[in-house]
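Just one protein chain is left out here, and the rest sit where they should.
Residue numbering begins at 1 within each chain, and the chains themselves are lettered A and B in the order written.
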Amino acid sequence: MTNTISRRDFLKLGGAAFGALAIGRFIPPRVAQAAREAGYLDATNSGYIPSMCEMCVWRCGLLAKIQDGRVVKLEGNPDHPHSKGKLCPRGQAGLMNTYDPDRVLNPLIRAGNRGAGQFRKASWDEALDLVTKNMLDIKQKYGPEAMVFSSTHNLSQPLFENLLNAFGSPNYGTQRSLCFNAMTVANLMTFGLEEPERDYSQLNYLILTGRNLAEAISNSETGDLIHAIDRGVKVVYLDPRFTKTAAKATEWLPIRPGTDLAFHLALLNVIIGENLYDRSFVSQYTVGFDEVASAVHQYAPEWAAAITEIPADTIRRIAREFAAAAPNALAHNNWRTSNFVNSFQTERAITILNAIVGNWGRTLFPAGGGEGAGLGAPQQPPYPRISALRLDGVPWKYPFVPLQYGVIQQLRDSIIDENPYAAHGWLISRQNPVMSIPDRKKTLKAFEKMDFIVTIDILMNDTAWFSDVVLPEASYLERYDPLSLVGTPLSVTGSRAFLRQPVIEPQGEGKSTLWIYKQLGDRLGLSDFFQYKDEEDYLNQQLAPLGVSLDTVRRQGYVDLPVGNSDIYKWTTTSGKIELSSATLDQAGFDGVPKWDQPPAPSSGHFYLLTGKGARQTQFATQNNQLLHKYDDEPGLWMNTKVAASQGLNNGDMVSVTSSVGQIYVKLIVTEAIRPDCVYMQPGFGHLSMGLTTAYGLGSSDSDIRLTFTDPISGGQALSQTFVTVQKA
Amino acid sequence: MKMQVTINPRLRFHLSPLVWILLALMGIAFVVAMIRYIYGIGAISNLSYSYPWGFWISFDLFTGVAIGSGAFVMAAIVYIFELKEFQPLLRPSVLTGFLGYIMVVIALLVDLGHPERIWYMMIHMNDTSVLLEIGICVMSYLTVLAIEFSPVFFEGIKRKKVAHFIHKFIMPFVILGVVLSTLHQSSLGSLLLIQPAKLYPLWWTPILPVLFFISAIAIGLAMIIFESAVSSRYFHRGLEIHLLEKLAGAIPIVLAIYLIVRFTELTVSNDLQYLFNMDRNHVLMTTLFWAEILLGSIIPLIFFSFKKIRQSPNGILGSAIILLFGMILDRFDVSWFAVRHPDPLTYIPSLMQFNAHYIPSLPELSISVGIFSFGILAFGLAAKYLPLFEDEDGQHAASD
Partner (left out) sequence: MTDIQNIKHKTFLFDATRCIDCRACMIACSVENNIPMDKTRIWVAGVGLMGEYPNLGRASMVYHCMHCEEPDCLSACPVGAYSKREDGPVLYNKNVCIGCRYCMNACPFGVPHFDYNRGLIDGAFIDKCTMCPQRIDVGLAPACVATCPTDALMFGERDDLLQAAHARIAAHPDRYINHVYGETENGGTSYLILSHVPFDQLGLPNLSSTPVKNVSETVMGITIPFALSWAAVLTGVTIGVHQFNKRKEQIAAEEARAKSEETK
């Protein structure tokens, strides 16, 4: 398992921490009888239990307030570096996901046509047997590779991957190629790690390239950013939209979409051309500087100005300011970097920028934690050898995409094309591909190719709606998951593994995926790969090498892991140094140093269709949460005021938005906060599932009309590369 | 001297279309009120967080109380100042007042969130609350009016002894009634004193209660004129024009005092800048101000100064109507049009019931219309069955 999204923060901040919750003061763990007997919960089953948020992948620590056996409030866990006592809007609203009246609380088996939404309740035995029978049939008829597995990052993913590998299928889809492939593959190429840790404590200058931290919230990092701005850190923010981050930034640059690479190349040009980089750092810790220097020679700010629409003087000034602030400076590597096919090289340019001014060791550190270092795991035999090619082209078509990422949009396309072979079954867990992969009609077409689809979810999401079997997972407040690592820089405190534990009894028939995967494994004849009795047994095996009891971990919510090797100046690249120029890329016929790569642009009358998160929704998963809905803004299509006026469009008009793959209808939001050549939609609305009674009928889905473009290096999807026309409906 | 009053005792609107219409309007209001009691005030009105008070308060409370002022003005004239010649105007005014206040209370029973708790005002008193004072005064005054009117009632049901008995002890109640009226007529103005930040400066002044009291007298006089003139037409009675003319003579004096006080205050508190402010954000307020000053004070002041107009039945009625219109506009301004509630800020989660504008809904209006219909019907019934237009000795004036 890759603990991709592990970050840390060790800043101790002043401010409002008055009377923050201290764990010791609260009566700790355990849900049922046992918890009461142990005195954790009082006679009325009331008290506080530490666990972890799962409303997004940031996974903050939480303290659940329990009254009479119900969760009544969630607080941020002050001990957890991602929450520091706070929860973001989604985290605060989390209990409404658990208590959502639309929760799926029983295994369901399809009773009508696919997509008609008719299901009947079934027992776990019946449902699991049906799933097993279908999986075995497919395996027998078409080989294990005809079974596709996909899941979005979650704490039980090691067990999901276990199931996939033991079953013998190479076909694995994650959200990653839709999300951060460009960034992580660039980091891998440069630093040999997926994502370095960022440290804001010594920061003086920050460049955010569309990292909308004020709305695409990463609880602690969002707080760090605001505190940094408060202290006077200069923040340059590039985004075609005036987001809430733009409003906080010192400087907002409404860059032309897809041209961030040109901007960063020009920064490199100035910094190298004016000798503003850190010579000793470059010579000591990097390779390939000269190639970079000669490549960026041609990218003067004047050149970039014409492309990015940012004045040359501004670019030059920022380059100088950035270099002057270094090493207390940071060009943020961003997160969702699935904008254009050149996003990978943009990310490469950013890593190089940080490296040559010597930010490493000051604002950037190796990720702490590592791969579950120090934790145990159940015994298991080696996986069967897999000979079939992966449908998503990794690595035969996409050599640099890690196996655990995959290219899910390509997977979908290959299923439709049955190339290189046909797939027949799809097991989906904690993922909503019907909504998240571009070009929704295509995804539904891929579903039609399937003999059997099973989805594990807590809600009747859109993917479940089109499935044959839906298995109800217990919500994150009702279950255990494997221990998760939250890194802090190795040099600082070592790392901690935090525990997700049930804070209430599961409602209905909901079960943890630790249980579900084991049940499936056992039935599929793969019990050797699931050598644990139950969730607690799994956790005990994880804790065994540390000599800490599960009870202790339950009570404090985490366990400290041994401090690892702390040499931060060693990189796991081929050269062992920071690779400014990548020989690996060169050898594969790609650009070893970033070069300008002009992405397509909309023709006249067309707009870039941008996407980006809103603070009160997570992806395609939370729109049914009534508390979030209560405080959210109405969804719609943003369009620049003057452009709308010139087209005779008014705020609130229904408009049709048309791309080359489809058309949607949506309410228009007229705003000054967007470039005239762009329109924007928040993702996650326009659900197809009528099993989401709050969300159904709300807004429209941009995914419906997005085009599929895959960057051949990182496998990243280019989401901003869809161009549309807008007409009054 | 016995008054020559003519009366046509036949209940002319008995089952006439008008009665049907009034009953229908009352029925509608009743149904709407039931909806309000079951589903809440929001179900029938456009009241909001920004506009907690709307048409009911401006019309039923502020206007209702203002036009009920005829009762205390007449009571003072007849009983306190012993200007007995005005006696014939007393009973209709007291009845109008009495019915007016009943209507106020009915409206409040719709408007209050918890009408069943209205009596809490008597056990949980917060002595800094102007509303408490108004509540207590209105309730007490209603009782006083009932007492003042009761002789008429008892006469009507041929219990003259009781009527006479009550009449003997009427004076303390009259004085109490005048005191209570003074208090709540002025306190209706005080009700807005707590809104210096919301009420437009042309209206907000610490002497609002004084202005309200003075204008209440003018309104009272105008109401007596209006009522007599209208009922004389409707009931085909003779118009006591010489009496009305005398009464009307007092109006210019009252209005002159009102104008002097109001403009002096505006000068003293440095608000003259607003008088002619034609700025986009102010022009509406400026217009409203001048409309109420012209209609409510200046024009009636001029008209009532002419004896000719005062002596002409049409002239006197027309002038009274103009005054009433202007002064009612003042009550609407103070309690609604000129109140600027906290800005309905440009972006707020959709569930917030802030409204930039308030326009009363039809059901909301129907409540007031229904209550008003009740008032008219009750007045008509009283006119038919009670010796309303008789002198206080209970003898039929020479008529028919």
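One rule holds for everything that comes next: a residue touches a chain if its C-beta (ideal position, glycine included) is under 8 Å from a C-beta of that chain, and two chains touch if they have at least 3 such contacts.
Note that the coordinates shown come from a computational prediction; the quantities given were computed from them, not determined experimentally.
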So one chain is hidden, and I want to know which residue out of B:Q87, B:T143 or B:T182 touches that hidden chain in the complete assembly.
B:T182
The missing chain sits against chain A at residues 13, 15-21, 72-76, 85-89, 91-93, 95, 214-215, 217, 219-220, 222-223, 226-227, 229-230, 232, 242, 244-248, 252, 254, 615-616, 626-628, 630-631, 640-642, 671-676
Determine and list the chain B residues touching the chain excluded from the picture.
36-43, 45, 47-50, 52-53, 79-82, 111-118, 120-121, 124-133, 135, 171, 175-176, 178-179, 182-183, 187, 190-191, 193-198, 206, 209, 339, 341-343, 345-349, 351-354
